[in-house]
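Note that this complex is displayed minus one protein chain, with the remaining chains in position.
On to subunit A.
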Amino acid sequence: MSDFEIFETYQRLLKNEELSTPLAAILALTEMIEQSRAGTMFELVKELKDGAEELNLKSPNPISLNAGCELFIEFITLFPHPSANFSELKTELIRQGQQYVVEALTYRKKIAELAFDFIKDDSVILTHSYSRVVMQTLLMAHRRKRISVFVTEARPRGLGIKTAEKLRAVGIPCSVVLDSAVAYAIDKVDFVLVGSEAVVESGGLINAVGSNQIAIIAKAANKPFYALAESYKFHRLFPLSQYDLPSHNPKLLSFTQPRPPGMSLKTQSNNASEVNPHQINQEQIAQNNPDVDYTRPDLISLVFSDVGSLTPEGVSQYLVGMFAG
């Protein structure tokens, strides 16, 4: 519906720090039901699917958002509707959606408690970039045990620095590690703990770029690699390789066309590039590189979720059970 802007709603909801992208998407879709003028279930589902499609197109990082949308639409489709009154049904659906989000916000605590048993006293933990669920786990662990944390810088966004600052504020000893120094530091580490954008059907993990690298290094050094993921991040996607991800496009990691030296002086208007026409800045690098990568299931030891601690094989079993209906 043109008068209901779903993307603006979604962005407004995202301003709440607590809400992750799938939950914000679910709430946005819930608000869409409220505003919807559909008369039948079929029309409603169609509207929701169009809304989800729009969110996907406009959002820069659609994978976990898509997971939340699919979960909600699946829930709506399978919801038993004995009530003959359609507006009653809509109210019920909205209530269910909002209730789910409220409950989903407790998932992080559940996961933290589950992962807590795996953290021994005096553990050295390696984590990657910034993840709210990892944060909550580390804070809970710090209250009852002694831990120290290595955080990777996670270029280009540098979110790892945000993690380190927050940890230091609470009094957890931590150190920022260069992305390239993970292999150097891995022998000092007891285990690796990362969050997730999505956990996929194969049992693999989609997370900020660099996670795959850390997983490979952890496997080579025989350190466990744990992923923390709420159940609404489970996705039915099945990537066969890094380049099979929906976030991959041919522009990523593409080679720039080499320009012959004589022509560059005429085409460049920038003063600085007259001196060095082949200068590369950080922004160009960030645009040419991927945001997320895919970690294979054989590199992951366990996935901690609100439904329990699952092996990567178990993730697929759960997903099939959830979507089989």
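For this structure, a couple of remarks:
The definition used in the following text is that a contact is a pair of C-beta atoms (placed from the backbone, for glycine too) under 8 Å apart; a residue touches a chain by one contact, two chains touch by 3 or more; residues count from 1.
What we mean here is this: contacts and distances are computed from a predicted model.
Between the listed names "Translation initiation factor eIF2B subunit delta", "Fructose-bisphosphate aldolase", "Pyrroline-5-carboxylate reductase" or "Galactosylgalactosylxylosylprotein 3-beta-glucuronosyltransferase", the UniProt record for the complex's undisplayed chain reads "Translation initiation factor eIF2B subunit delta".
For the chain missing from the display, the contacting residue among A:A220, A:I285 or A:V320 is A:V320, taking the whole complex into account. The omitted chain makes contact with subunit A at the following residues, 201-203, 236, 238, 240-241, 244, 297-298, 312-314, 316-317, 320-321, 324.
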